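Quick one: structure below, then a few questions.
All protein chains but one are shown in place.
The chains carry the letters A and B, assigned in the order they are written, with residues numbered from 1 in each.
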Amino acid sequence: MEERRQTIEYKFLRQNTHHPVPKKRFTFAIYLGLFHLAFMVLMGFFTKYNLGDGVSAGKNGSNLYAMFMDVHSMMFIGFGFLMTFLKRYGYGAVGLNFIIAAYVLEWSILIRGWLEAGIHGESDFTLDVKSLLVADFCAAAVLISFGAVIGKASLSQLIIMATFEVVIQGVNELIGLHYLKAYDVGESIYVHIFGAYFGLAVSKVLQGTKEIESTKESSHYHSDLFAMIGTIFLFLYWPSFNSAVAVDEGQTRAIVNTFLAITASCISTFIISLLVGKGRLNMVHIQNATLAGGVAVGAVADMQIEPFGAMIIGTVAGILSTLGFQFLTPRLNESFVHDTCGVNNLHGMPGLLSGIASAIVAATATRDKYNGNRLYTFYPSRVPSLNSTEFANLSLDATDFANGGLGRTAVMQGGYQLAAIGVTLAMAIIGGIITGYIMKLPIIEQIEDIEEMFDDEPNWLTPEDYSLKLTEVRVQSREGDEEMQEKRMLSTST
Amino acid sequence: MEERRQTIEYKFLRQNTHHPVPKKRFTFAIYLGLFHLAFMVLMGFFTKYNLGDGVSAGKNGSNLYAMFMDVHSMMFIGFGFLMTFLKRYGYGAVGLNFIIAAYVLEWSILIRGWLEAGIHGESDFTLDVKSLLVADFCAAAVLISFGAVIGKASLSQLIIMATFEVVIQGVNELIGLHYLKAYDVGESIYVHIFGAYFGLAVSKVLQGTKEIESTKESSHYHSDLFAMIGTIFLFLYWPSFNSAVAVDEGQTRAIVNTFLAITASCISTFIISLLVGKGRLNMVHIQNATLAGGVAVGAVADMQIEPFGAMIIGTVAGILSTLGFQFLTPRLNESFVHDTCGVNNLHGMPGLLSGIASAIVAATATRDKYNGNRLYTFYPSRVPSLNSTEFANLSLDATDFANGGLGRTAVMQGGYQLAAIGVTLAMAIIGGIITGYIMKLPIIEQIEDIEEMFDDEPNWLTPEDYSLKLTEVRVQSREGDEEMQEKRMLSTST
Partner (left out) sequence: MEERRQTIEYKFLRQNTHHPVPKKRFTFAIYLGLFHLAFMVLMGFFTKYNLGDGVSAGKNGSNLYAMFMDVHSMMFIGFGFLMTFLKRYGYGAVGLNFIIAAYVLEWSILIRGWLEAGIHGESDFTLDVKSLLVADFCAAAVLISFGAVIGKASLSQLIIMATFEVVIQGVNELIGLHYLKAYDVGESIYVHIFGAYFGLAVSKVLQGTKEIESTKESSHYHSDLFAMIGTIFLFLYWPSFNSAVAVDEGQTRAIVNTFLAITASCISTFIISLLVGKGRLNMVHIQNATLAGGVAVGAVADMQIEPFGAMIIGTVAGILSTLGFQFLTPRLNESFVHDTCGVNNLHGMPGLLSGIASAIVAATATRDKYNGNRLYTFYPSRVPSLNSTEFANLSLDATDFANGGLGRTAVMQGGYQLAAIGVTLAMAIIGGIITGYIMKLPIIEQIEDIEEMFDDEPNWLTPEDYSLKLTEVRVQSREGDEEMQEKRMLSTST
């Protein structure tokens, strides 16, 4: 062990800098109140309870509420604490995550309700546990986007982003599921890809051409431990996320596959992190890339990919994600597109991997593999058309497939899965750019000064220990006769 | 950004002050052991397992165990961590919460068992998942009271408080449910109102006329993050708290309504916090008032209040609670009644709001609204009396309503809901005052010195970093030619 004894002299910067609160923030609070008021009125006009099935709204209903609770935890504990790694943005991570998620839950219940009602030609819709679960899925997309811009967007901007993203994400998922009929049980395409690239597009617009570099964009020892609370809860409940809407034996497959894939990505992340970290593990990788398997298996979680298939997908996702965090993000951050939490690595690329896997699985799915007609619960478009001879020969369950299908082949279905990725990427990026420019409108509070980024002080009343920051350390070392001086700028919160 | 570079000189106070341990604490440990021994003996005499229904004791049984676990988490993680916001009472928050909750679980199983057995004219009772759930509800009342006195009462006093409160709370709930027949599915009246005002009465008696003001009664950056763990878990699982004992379609309503109300209170809290905080969010509000919707919807959670009704209740609760934290508590704390966690704002006032809502809902409840006879599962007293003509016309399910009811009208039922609030307030306040005076008996350890309040050192062995506290900072600032000195007293734990 090499050690040098040092005498150290401190300088502190009392950063009770009283960032002045812009007037726009108050205006915004009023707006937020009006939005919320509008939501209440709209709920009053358009929704009532769905009491038909009691708590158990799904076919596999007995577990639906418990699984919903797992997913609900992922939104508030998982995402909220995952982002507390930022040493001076802990309140913002868990607190802003809290308000964004709450806002999105209300808004997406309306949007999803309307979209669903619209398809069925109805004007109002009902609420049950399933509705709340769907709202949580929608929240996931927005919270992923939040991960791309956290620390750089004002609360006002974040709510604007959420408002638009909920609509665009909902429309995109409608296109994918109901028009393209591309299957995605774990929402890897409609939530992960969408959320990541929407967020990155917004981030790019906010950033413009300026460089974002701040010493505050790093962790402290304890902030990393807080972040691990988020990581572990996401890891634990991911099987519920991917299997909550799966049915029958597909649900067992979704649980087993997600468990295996995310476990495999944990292992491959540790290996790669050790290798690229020159023998030392990197908390950023462990907090994030370990979860990539959950994303990557999402779109195929309830399919017959076999346990080893799930493990391969998870392993590749962990490798890809860790390499992304290590090599890709630092380069992109400097100049091109700043990605605070590295959502491209945890949600973007693994989501694309999952989408591609879903195309391959779809293109090779046969009636034999899926217990005959059960195949059509995943791919209803593969039901032969109503007046075809194949249809007549199949003796299909009248209630579900009475009107026949589109008669797609396996390869066609694979193509539609790819089409869903393409449409999602387009909607996310274009939607994100437009939303980003709206967020930059001068009537909305902006964060321009790098000193205000990644810092809770502008948004929160902070306690005494927050503003007392060690910023300069003068080190006097003695090695033999030699006396050396070193000055180092620090920024520690405690 | 306005910044001043400063040179700072420290003085530290090593507060290894060795508060002497009073002998009464040892005596008390013996008493606690004797109580616990007595509980075991009593359990031996009075209880056996209820094995009739297996794990699923309720009508909606398949979820009962999972919902119980959610509620159980709220007691130990939720309440325990919520109170860790105190920078120097983190061990006390999570640790004393732990022992109080454990003690109450044992004691309330007995008390609730006896009360229940007494009603049915039996002498012993059985245990199942439902019993454990009921014990957790009782623990909630005591932990709310704990929130009012945390940091100011000795461990001995807390156990004394728990011992009496369990009995009084149990008797009050018995009066409310079985004699007044006032319905309260989410325990807003019997747990939240009771717990809050019982605790405040105890707090007032302990305080007497002295002022309680301590620099230790505040948070640190990381202690606030620990507290958010509690907040988020309470937020997440509140739907389970309010719906666990609801039945049939009432359970779906309870879940949906609680979800919407607590989400709405989260949003209204953020808005009001921003406005009253002059543009900055206040962690105290976010940690507490965001949850007020869960309390406020409790007594009507499974009723036909419609989604927008739940949102209105939650919104109002969030506003009320935030304003309470901002304007009411600071004034009350100074001189009148000190409320460490502000339980009046989170449990007291929102509980009253819920009680009033329950009276309005009851007074307007019709057979049409509740699917005919289903109305009587909520308000059995509204069943017509046995020999009335209405009774004969109703063709009621023989097993449940064979003996007829009290023939209450809707408005009468509303009156009884208000009566339950009145009785609860009276029992809580009088019970709390008596309990407070018992807690002040000289044989019981008191905390007199303000220096021993809100501090873990008197009760716990503390680690080295706890006793090293920065207490004085001499600041030398230079602005132009001018040199200024400023001395500031601090109290930071790390």
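Basically, contacts are C-beta pairs under 8 Å (C-beta built on N, C-alpha and C of every residue); 3 or more make two chains touch, one makes a residue touch a chain.
From a predicted model like this one, the values you see are computed outputs, not experimental measurements.
**Student:** Of the residues A:21, A:267, A:323 or A:360, which one touches the chain left out of the display?
**Tutor:** In the full complex, the listed residue that touches the missing chain is A:267.
**Student:** Identify the residue among A:28, A:98, A:114 or A:233 that touches the chain left out of the display.
**Tutor:** A:233
**Student:** Which listed residue (B:146, B:164, B:308 or B:466) would be found touching the missing chain in the intact complex?
**Tutor:** B:466
**Student:** So that we can see where the missing chain sits, which residues of chain B does it touch?
**Tutor:** Given the touch definition above, chain B has residues 10-15, 17-19, 21-22, 25-26, 29, 32-33, 36, 39-41, 43-44, 47-51, 53-56, 62, 65-66, 69, 72-73, 76-77, 80-81, 84, 90-91, 94-95, 98-99, 102-103, 105-106, 127-129, 131-132, 155, 222, 226, 229, 449, 451-452, 458-466, 468, 493-494 touching the missing chain.
**Student:** Name, in rising order, the residues on chain A that touch the hidden chain in the full complex.
**Tutor:** 1-8, 60, 62-63, 66-67, 70, 87, 218-222, 224-225, 228-229, 232-233, 235-237, 240, 243, 248-249, 251-253, 255-256, 259-260, 263-264, 266-268, 270-271, 274-275, 277-283, 286, 290, 306-308, 311-312, 315, 473, 475, 490, 492, 494
To be clear about the criterion, only the chains that are shown with their structure count from here on.
**Student:** How many angstrom lie between the CA centroids of chain A and chain B, rounded to a whole number?
**Tutor:** Distance between chain centres, rounded to whole Å: 33 Å.
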